[in-house]
Every structure is written in structure tokens, then in C-alpha cells.
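One structure is given below, encoded as C-alpha cells.
Removed from the display is one protein chain of the complex; every other protein chain stays in position.
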Amino acid sequence: METGSSTVGNDGSNSFTGSSLKEGAGIHYGHGSTSALGGAPGGRAASAPLMGKLFEPTLLELSHPGRRAWSLRTTGVPMYPTEELIPPEHTRRQPLGLPEVSERDLVAHFTRLSHRQFSVDLGAYPLGSCTMKYNPKLCDEVVALPGLRDIHPAAPAQLTQGWLQLLCNLESALCTITGMSAATLQPAAGAAGELTGLLLIRAWHEAHGASRRRILVPDSAHGTNPASVSLGGYEVTTVPSDSRGCVDIDALHASLGQDVAGMMLTNPNTLGLFEESIVDIAAAVHDCGGLLYYDGANLNAILGVVRPGDMGFDIVHLNLHKTFATPHGGGGPGAGPVAVSERLAPFLPGPRPVRNEDGSYGWEIPSSSIGRIHSWHGNALVLARAYAYILASGGDGLRRIAELAVLNANWLRKRLNGVFEIPFDRPNMHEVVVSASSLKRAHGLRALDVAKRLLEEGFHSPTVYFPLTVDEALMIEPTETESPQTLAALADALENIVMQAEANGPDAAREAPRTTPVRRVDETRAARRLRLTADMEPG
Amino acid sequence: METGSSTVGNDGSNSFTGSSLKEGAGIHYGHGSTSALGGAPGGRAASAPLMGKLFEPTLLELSHPGRRAWSLRTTGVPMYPTEELIPPEHTRRQPLGLPEVSERDLVAHFTRLSHRQFSVDLGAYPLGSCTMKYNPKLCDEVVALPGLRDIHPAAPAQLTQGWLQLLCNLESALCTITGMSAATLQPAAGAAGELTGLLLIRAWHEAHGASRRRILVPDSAHGTNPASVSLGGYEVTTVPSDSRGCVDIDALHASLGQDVAGMMLTNPNTLGLFEESIVDIAAAVHDCGGLLYYDGANLNAILGVVRPGDMGFDIVHLNLHKTFATPHGGGGPGAGPVAVSERLAPFLPGPRPVRNEDGSYGWEIPSSSIGRIHSWHGNALVLARAYAYILASGGDGLRRIAELAVLNANWLRKRLNGVFEIPFDRPNMHEVVVSASSLKRAHGLRALDVAKRLLEEGFHSPTVYFPLTVDEALMIEPTETESPQTLAALADALENIVMQAEANGPDAAREAPRTTPVRRVDETRAARRLRLTADMEPG
Amino acid sequence: MADFTPHTEEEIASMLSFLGIESTESLFSSIPAAVRLAGGLEMPNGISEPDVLYEMTALADANREKLVCFAGAGAYDHEIPAAVRSLASRSEFVTSYTPYQPEVAQGVLEALFEYQTMVARLAGLDVANASLYDGASALVEAVNLAVSSRGDPGVWISAGVNPRWRKVLSTFAKGSGHKISLMPLVDGTTRWADPEPGQHSSSHEASQTNPGSPGALPESLGAVVVAYPNYLGCLENLSQARSLADRTGAMLVVAFDPICSSIVKSPGEWGADIAVGEGQPLGNPLGFGGPYLGILAARKEHVRRLPGRLVGESIDVEGRRAYVTTLRAREQDIRREKASSNVCTNQTLMAVTAAIQLGWLGASGLAEVAVASSRAARYCRELLCGIDGVVPLSSAPTVREFAVYTGVPASELIGRVAEDGFLAGVALPEELSEGRQDGLLIATTERRTAAQIEGFAAAVERALR
Partner (left out) sequence: MADFTPHTEEEIASMLSFLGIESTESLFSSIPAAVRLAGGLEMPNGISEPDVLYEMTALADANREKLVCFAGAGAYDHEIPAAVRSLASRSEFVTSYTPYQPEVAQGVLEALFEYQTMVARLAGLDVANASLYDGASALVEAVNLAVSSRGDPGVWISAGVNPRWRKVLSTFAKGSGHKISLMPLVDGTTRWADPEPGQHSSSHEASQTNPGSPGALPESLGAVVVAYPNYLGCLENLSQARSLADRTGAMLVVAFDPICSSIVKSPGEWGADIAVGEGQPLGNPLGFGGPYLGILAARKEHVRRLPGRLVGESIDVEGRRAYVTTLRAREQDIRREKASSNVCTNQTLMAVTAAIQLGWLGASGLAEVAVASSRAARYCRELLCGIDGVVPLSSAPTVREFAVYTGVPASELIGRVAEDGFLAGVALPEELSEGRQDGLLIATTERRTAAQIEGFAAAVERALR
């Protein structure tokens, strides 16, 4: 059904254009012509294109009418005819168009797809700002416990005491770690936490009769920060960085005013640098009545070393999928709890899990709650993973994590000095931002080329072109779970890429990657000839 | 510790020979020199050589002293000093030499190894005689049930009623399927079943006062058959095949005699052909007092169609890891239950699970038991998988399996006619043996070359050079879980290999495979310069 | 303690010496001493893996997991086959990041492309994004999209939309400034009556009071939002909602159920501009409410304003088919404060899971799940309504979920029936049960056997005696 509209060729090594088909050998290939896609006909799931680096047909192309994997429980429920169940005016007429495959082909397809996917479990993933550390397998077993996994979220408190206790314990651990007094676990990710925080800021000011319209955001901030500010109904005022990569204090003072509702800050910032003037910044923001919001995506660097609360922050979100090792799932799920100081606790979203006086657990809506921000109680199984990780690590382990994350990143900075320009070459925290600008000047190579070339060496690439304040930025976050040998290999690989460019010119990097499942992808074409589903005719 | 003795180079694209090391950057690579192995130093687990097709260092090379993954339960047991626990004359002095790695590196290493491994879940595996069908994931969940997985094998019957019932049910299902009266589930694989069967034959004859010394085995038999005969204390008499690929009946009669204890036969045989004279064969063997043994490795072909018992067999082993879809685990585990006719039941190994009169289950040793043949009760979790598969399939499903396995194999035979020579071109059962002898004559290409070239197309290769009775044999067993489209793709791939050789000469096949994790491996060197452990100096 | 860091003490020492510093403490010298934590976190030290498992098992055991589930309300107890669990837990999917480097992320990207295709087809619309947080966030994003495209903050929403989702919409409306009016349910279907002109109630009030009385039709609206089936399980005719949207220039947002959608009209068939839904029932466990899967599908026209990630098909430099995230200019990391949404981390793994589950079920299996669930609901409803004192809350047609009054406060009834091993359902909020406390919402799936349903009915009967 979808092969007809395909726009792509194949790599030429395909051998399946099919005499079997021509001979009338009794086998039909799905719905469409097989040649358009270079022979990706229905059902041929079991011929792995893996080795030959053919593309993997989509599940829809593997579909063959009438085939099936499913089988359902025998229930003994009366077989009311469908017409009796659904009045005719409500009956679906559109065909469903779901793929029809055997379980064997389903398994083969997704297993092969998994072989086209890099992951932490395959190798180092020094993607800056993302804290791609090892995700303990222990936590996979925790969330497979039927007593956690199979609980309906609407089951009342008396039937879910274990879950409530878990959530309360996690909340209190997060408060201890951040130096705050209360938290909501509802936000499903960091960005959701940010928006929650902004609504808390809004509610706080409204409760105090103030109407303020601006939020300060450093120019090095993550994109979610300004985006959340807009959704929170505020205007963004960008605060520039100074020559040391930190908030420009003068500019900050100039930006402050009675219409400033608050400021968002991540510390260490996205350059991996600790904002040394944090105490002054906090004082300045507080002095004009604003609240200080901590973007906790970088909390890994300071676990057990310094707490946002002690730095003067009023609101903190945490990315459990970063600092607390819950796996990122190819893009999600995460969890972005928000912890607040005492004065903001009454505004937290609800219902919140609480410990009752009698030691039992229940739900409570804070007195001035901004309301609910998740369909249920947040990404509960992600929260359970994070809690297990915190139990395993403990206070001592969390501090060790920060120490080693920072040690690794500093080692890399020193080791890469001379290989790349290091715009802010002083002790950094959990990540280091280097610049490929000299490569660009000398060889026309860009950060992206370095990134692609690094893929060939079996490493995921660092984050590129972020933060925006650094030209040709490569943002490297090794995390604490990578060994010194891995760091050395990574540094050597990066150095070799540069040396290779210097010795033999830029071609190797420009043509990279050549050994990956696919090579550089045409992004412009993707956007111009948009094909977001198998049914969409590329425009 | 083991890098020093390595004998291999690297593929030249390695970039890790290490300025990090030279610079005194504070990182040391394990125990050995790093250059010998092209930079596979201790701990560098996280730099996936996957993309770049570097080899994956061994766990031993990744080891770094003092590193660790383990953590053990807190027990509160008194900390008796080790000296008190082990008398000095019993204390181990040899270093253990186990690898020391982080959990992160352990996970990365084995995940990367898994990416260097073909499997059913990745693609079609038409390995003749092995019945590499889809292994239902359902059974993975079955054997993860703590009530099956975590039971100690010595727990008495009253505490393990569920397991005993399972085993009894499985035994009776296997008897129904084979047409026999009783079975032992102890043998851990087909070969163990064979030896068990031969001991049953011996015990039977001994009990009847006869002393016989020969067992007849067809020339097309699997190697385990004659090997088991020897271990059973018998002599092998090889019975040749006739021109139709079946047992030569005249030769059989000539081989029979009063010193023949029995005959082993697989039916369909390893050519995928049904021994049409089976009734006569059985009569002939029985007539001279011999017993007939059924090698059940090919049972998939006849499930629900014909039963060994009805054909006249006295003893049957089954390969549950073939017919009953328990996964093969890279070489094992399997399970090779042996079912017998009523007269042989008293000789079965014991203890056997039995249903007591009161409906409870217990253990019983048959009256003339040959004894125990497994440390416990056999590969119990494999047995549980097979039982779940039988429940899911049912009588109707089992028959459908045979029909479709045979249909697939016949389709392939007809489709490949002309592509290869088909020595016995008549309706076959679950597999078909073709010959590459014309390729050899015309282009000097061997069955092995075809097999290697096929790997590049993403298929596992068929079994080659077996059965021995066919020149340049390629033994293809598609199984019932491969779709018609997969068959067509496989046939096309094989045809293209032949066409390519005819059009462009043998080089492509001779140089194949080129796209696999490694290319053709030097087997002679492996045997000559033997290195079976990382400590062994290749001789 | 379980320790996932690889460094030995010697390695730490030599790395420190490479850096020319004395101790790990010096790594933090840029942090003002005044705020640094003295004495470490006030938490217990780390414990070993089996000790963690022991503690977590104790918590798990403190939940009543074995209750036979008759609760729904947006979270359903469907079968998840072993193949889906197994594939979705492959570590390549689980431990990868957002596919920023498509050359090494074709696995996730292709799976998301398949997800987008299948969800768009289910919804009967042209495109779907690669997931949002949950049903509620999908609703919020859809309304944001409608309001910003139409340039009108007015939102009419049916009280039949999941009340928890409506609450989330209200919460976020504080920032976005939507003007939300709640349209009541009457006998299980929406009364699209006209509120008094100028009587737009902010959503917050609306969700805290009972639905207001009807008023006049405004000239313009941003969004008209309705659920199908609605929270009470009822199917309503959406023609009226569609014409309301036409008359006001609003977008019609339909909150749909991906399971039922296989047998009832799709949002597209009803003329929806945007469809939103909760994707949990597509292979994701109940998990006490998360992580779930926000579904959002829309007509092609809106594609450049869609929130969240989109995967498109393209080719690589060798002309081989390849997938890549596309229309990135909508997203926060490029557009910052002008982005269509702030979403970054989403629920990719749940979307991949849904793709696998939909592949396992196929068209016939999904419809069979829907039909079997509906049959169970019908049987359950028949048995319950045969009990003295139990009456259905509405006469509108229902599919796999329905509401009844029992005469006993729902929370009390749920407690009593739990003792017999059943989770009886979800208590209805008073706004949906005419101010009564005895409204109970009951859902069934294809997993419920006749014996379970009969046992449940008997337990309810005992509880009401």
C-alpha cells in the first residue's frame, strides 16, 4: 500500500527483485509493486538486510493481508454481535490499515531495527547536557515487579500504600538533595517541570498582588527555558554571558526591575561552568522581588557538593532521566519533578502523596495549588527507577558521582587542550565545551563533520552547536560511568580526527560516516519533500 | 595480562594507539602493552568498535585491577575471619585472574558481542537438520515465573507438585505425539537421548538373555548416531542408501543377523526424504530380534501426520530444541526426552515423575531401570518451554506446523530446481538437500562459497557437506515459521549467487563474506597455533 | 553499595595529578565555600543491589496488585504479549537518546515513522507526531495549537472530556491565557448550549463548579473540544461539535481512544482537525499512571505548527532510504521562545512500544480487542444493572466503559469490593454525576473473563446488601 509512493532507490546490492515473483511461484508480495522500493515486499521480514546494509523495510511494507501474530484470552463472555455493540451511525468505515505480520516477522523487524540503533549499552555517549550515563539493569527489574507495574493509577490510597510510600520517600530524598522543602513528582520531563515552575512563580506573585511580566534567561540557557517562559505567559529577557562564560552581572543588574517575575538559571551552566556569583545573583533577583528558578539538568555535577536551595534558588526541577540514571528511551520517557522552598509549597500541583499522622499514606491537594499538571501522578515507573538508584547510591554514592563526573570532564578538558580551542579554559564541572572554529578556518571542517567522523570510531558524538554562545561548539559530557580508558580513547579519537584533517585534508571527515547503518541523511529533502507517514505523498 | 601473547594485528583503522597514554595523562591501560592488540587496553569498554568493525576486546583485556561491578546483600552474618574458615593447607594460592570490570563496561561488552552474532530473531536460519524456527517469546515469560525458575531440584515432591504435574503432562503429550507409552525427560540433548536409547536396547537384550553386539546405522545418519553407538558399547554397521536416497533394503537384509541389537533411523531421513519402506524395515529388524530406534531430530516434518510408534519404532528421542521451538542458545541447552513402547518402559531411567492414585504427584524408579542419566531431572526449564509451546499449538497446531514445514521445503525444492542440482528430486519432507557440484565443476565454487556468499545477503547459510552421501551438499530447512516471501527472497538470493558466478566468475563468492563482522576465518591456523584461552601461547 | 563508577583510587589519584590538584574537593573550588555542603547529604549510605531489590519488593508488596481490574478512566488493563515486552525492552531502544545523529539512530527513527503512520491511520488524519507526555498534555498542546492558529483564546470543551485532562488544561491556561468554557453532559452526551455572552468562565472556575448554564454562541472560538467515546464511555454524535467549530472558525479537537477507534468512527471521519488521545492501552503497562503516551494527530495543513518531534523519510548520500527528525524549526532548541511547544524529552519508548503492539495486533487484532472489551462491558453492565439499586447513569450508547449509580458512595463501594479481590472502578467526580457521590465508572478489557465478571457482579451485590 505504501510502496507505490516511495521516492528512494536502493543501494544496488539488492538481489530480491524477484524471479520467484515472475515465475508464478505462488508467492505474492503484499499490496504494492516490489520494485519501487528495491524489493521490500510484504512479509519478507526474515531476510535480514543487516549484513548487507540494505535498509530495513517498514512494518507496513512487511504486511501481508490475512497474516497475524495475535491471540487473545478465552473468556467465555457472550458473543454479542458487533452490530449490537456499536450503533451503525458510530461504526468505523475507514479501513484501519494496520500492518498484518507474523510474530516471527515482527520480532525480526524490531530486532533488526535495534541493530541500527546506537545506545549507551553499546558505547560511550558523551552528549553534552544529556548526562548519558549507564542505566543500572537493577532498575529494569524494579519496574518489572508486578506490585509496581500492574497497579491502576486510580486505585484508592488504601490499596496503593506501597506506591504512595515510594513517592513520599522519593520526594523527601529529592528535597534533601536539592535543599528544598517540598516537591511535586507530576512533571513528565524537564520542560514540563520548567512550565510548572513558571506557573508557581505566577501563582506566587498573584497571591502577593504583584503582576510581573518578565523572566530573565541567560543566553546560554537550554531552549526549553525560553520556550517554557512563553508558555507560562511571560516575556523572555535574555541576559548575556560575560567573557568568562558566566552571567554578566552588570547586564543582569541592568535587566532587573519590578516587572521581573524571576530568573531561570542552570548552575553549572551549559558551558559546564559554575556560576561563581550565584550568591550575588540570587540576592539581586530576590531584592527586586523575583524568584530564582534552577534548571536542574546539570545537577549531576554538584550532587552532595552544593544544593540549589543553599545557593538561594526558590524552585528547582530535576531531570531524573539525566542525573538519576533513568534510561532515556530514545527520546523519553523522563521525569522532571519540581522542588520548592517552603514559601512556595502551598502552590504545588496536587494531589500530592503525603504521610498521614497515623503513618499511613494518602493524597492531599495543597492549599493554593496551581492544579494538576499530569493525567495521573507523573511518570511513576520512571520515578521508581530513580528512587531505586538513589537507594543504591546513597548519600556517599551521590557525592562520588559528582566528583567523578567532574573529574572526568576536567581530565578531558586538559587532554583536549591544543586539539581544539577551549573557549573558557578553566576548571569546569561535569561537561566541557570545545570549539572546532580553528578547523573551520583552516580546513573548512565544521563541528558537525567532527561529530560524524567520531561516529565511525564507535562513539556517539558530543552535542554540537550548543550552547549558541560558542562558535562551532562541541559539548562533551563524559559522565561518571565512563572509565579513564574510555576517556583516553575518546580523546585519542578526537585528536586523530584533527590530525587526519591536518595531514590529509578534510575529506575523511566530510565524507564521514561511512561505516554506520546509513550515511549522512539529507535533512533538507526530508523537510522539503515531507513524508511523515507511509501514506503521505512527498510534496 | 593476555595482551602480550596476542598474535593478531588490527584492521588498520584503529585510532587508539594512544597519545593519552604517552602524555602521562594519568591513565593506564590494564596489565599489558596496548599496541600488540592494536590498542585494546583494559577498561576501554565503552568505545564501541561496532561501527568501525574493529574487533571487540575480550573481557580480560578490558579488565583493570581494582575495578568492580559486584555488590552483595547485607546479611548481618558474623564476620568470621577467612583464616578461621579455611585451614591454611586448603587455601588457594594461585591468583584467580578473573577480569575486573565495571558493570557499565560488562554490559557494553556483551551487548556489543551480541551485535556480532546472527540469530533467528535477526533473520532466516535455514540450517538443515537443525529446525531453526521462531522461538515464541511467550516461553521466555513462562520460564521466568519464579514458581518454576527458583525451585530447588532436591525439594521433595510435596513441595513441587506443580513441577511434577508439568513433567507428567509433558511426558504424556510426547507419548501421544510419538505413539509411545512412556518417556524419560532426563536426557539433556538429542545425543544424550540416543545413548540412553542404546542403553535401553542393551538392558532389554540383557534381560532377555541375549548378547548382541551390532547396531545398524544408515550412511546418511547424523554423526551423533554412530558416536552414541560406540559409547553404548556397540559396533556400528553402516547401511548404505539406495539410489533414491533411502535405506537400501537389500543391503539392510544383508546386514541383519542375530548379533544385531537394533537399528537407528531418522525418518524423514537427513535428505528430507521419508523412508517409504519403513514398515518393511521395522519388520525386518524386529524379525531378527532387534529393536528399532527413532532419531527424532526430524520429527517436525510429521507432527500429527504419522507417529514413530505407528511406524514400528520401539524407542524415540525428541529434540525439543528443534521440533518444540525451545531456543538453541548458541549451541545449547536443548532437551532430548526418550519415549518408548510399553515393553521397554520398565527399563527407563529414574526417578520418573508419576501421578499417584490420589491425584498427587511423586517420583518412582522403574522396576528394571537402567539408572539415572542426568544430575537431576533433565533440563527442566527447557522442558517447561516445550510444554508451553505444545499447549499453545495443540493437536491442530502441531499438525499445521508439519504441513507448512513440508510445504515450505517442497516449494523451495521446486523453485531451486535448475538453480542447483537436486540429487533426489521428488517430494520431500521438511528439508531439501541440493548439490553445488555443477558449480564446482564449472567455476571451482564449492558449497562453502555459496554458504559464505549467502551470509552477505542477510541469511544464515544452510548446513553444508551434510549428509555425507551428497557431493557438495547444501541442506536447506526453512521451517514453518518462515513466510513465503522469505522463501522467495532466499531462493532469489541463491539464484543470484549462481547467476553472478556464471556471469562474472567465482570471485564474488570466493571472497565472500565481506560485510560480516569478520570475514573468512583461518581455521587451519586456529588448529595449528592452538589458542584456547587467553593464557595459552599459540604453539 | 552498588557503585556504577569505574574509577579505582589509583586512577583517581593519577587523574588528579594530571590536573595538578590535590583532591577531588579541589574540583569544586569554583563553588563559593559559603554555600558548599559540609558533611555530605543527610541520607543513608548506598546499599547493594539485592538490598535495593528487597526494599523495592517490600514497597511493591504493599500494593494490592492482584485485584481484578474494572477500572479504566483513561488507563486500561489490556494484555501485553511477551513479544512486545521483549522487543520494547531491547536496550538499544531503552538506553538511547533522542535521535540527534540519524546515522546511528535508524532503529528508533524508523519505529517512530511506523508509529506516526499507524496512529495517523487510527485517527483517520494525515499526520501524527512522535509522542507527547500523556493524554492530558496532548490535549493541552492541541488546544495551544488551535488557539494560536486561529488567534482566538476561546475554548469550548465538553464535560465529557477526561476531567483530569481538563484540570491540566486549566492549570496551563493560566500561562497561555485561554478562555475555557465547560459544556455540560446531559444524559451522557454534551449539551453544546450557548453560555451567556461574555460569560466565559476561566477554566479554573469551570472545573471547580458544576457546568454553568448555557449561553449564546460567540462569534469566534479557537477550539471546540469533545471526547469520543467520552469519559462516561458514551458515544455521542459529533456533527454538532463540528458545525459549532465551523460556525466559530474553531478547530475541532477530538479526544479519542485508540482501542475503540478500531471499531467506532475515527476522529477524521467526524471531521476533526486534531485528534488527541492516551496511548497507554497500546502495549504500555498500567504502571500507576506513567509513563504513558500522549497521542496527537492532525490534518496536513497544520503540520508546520505541530508540537513535538516529527520523523520524516529521506535518503542518505548514497540514495538509501533513511529517516530523520524533520521540521526541527518548530522546536524549542532552534526556535527557543517562539517554538510551537516547549517539549523536548517526550515518550519515545512508549511510542515505539505502541508501534510494536499495533504490529502484533494488526487491524484484525485491534478490532478484536475492542470488540472483546465491549462485549465484556456489555455483559458486565447487564449483570450489574440486574442488581437491585444499580442503575445506569445514562441511556447513551457505550462501548467498553460505562457508568452506574449504586446508591452507595463510590469510594466506599470500591473499598468493600476490594476485599473480594476486585478493583470495582473509578469514582465519578460530582460534576459528572449530578452532584451525587455514588457514580461509579466501570471499564472492561479483553482480559476479563465471564467468571471474573460474574464474580465481580456478585461481589457488588454483596457489598450493596
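Order of writing sets the chain letters: A, B and C. Residues in each chain are counted from 1.
As a working rule, a residue touches a chain if its C-beta (ideal position, glycine included) is under 8 Å from a C-beta of that chain, and two chains touch if they have at least 3 such contacts.
Here the structure is a predicted model, which means the values were calculated and not measured.
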Check: Taking the complete complex into account, which shown chains does the hidden chain touch?
Finding: A, B, C
Item checked: Which residue of B:Pro218, B:Gly262, B:Gly304 or B:Pro506 touches the chain not shown here -> B:Gly304
Item checked: Given B:Asp242, B:Asp259 or B:Glu403, the one touching the chain that is not displayed -> B:Glu403
Next item on the list: Name, in rising order, the residues on chain A that touch the hidden chain in the full complex.
Entry: 24-28, 43, 51, 64-68, 71-74, 101-105, 107, 111, 136-141
Margin query: Contact with the hidden chain only, please: which chain C residues?
Written below: 49-50, 79, 81-82, 86, 91, 447
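We take it that only the chains that are shown with their structure count from here on.
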Next item on the list: Report, in whole Å, the distance between the mean C-alpha point of chain A and the mean C-alpha point of chain C.
Entry: 19
Next item on the list: Starting from the mean Cα coordinates of chain B and chain C, work out the distance between those two points in Å.
Entry: 46
Check: On chain A, where are the residues touching two or more other chains?
Finding: 53-54, 67, 103, 107, 111, 115, 118-119, 121-122, 134, 136, 411, 414, 455, 481-484, 513, 516
Margin query: Quick check on chain C: which residues sit in contact with 2+ other chains?
Written below: 1-6, 11, 15-16, 18, 47-49, 51, 81, 83, 86, 91, 104
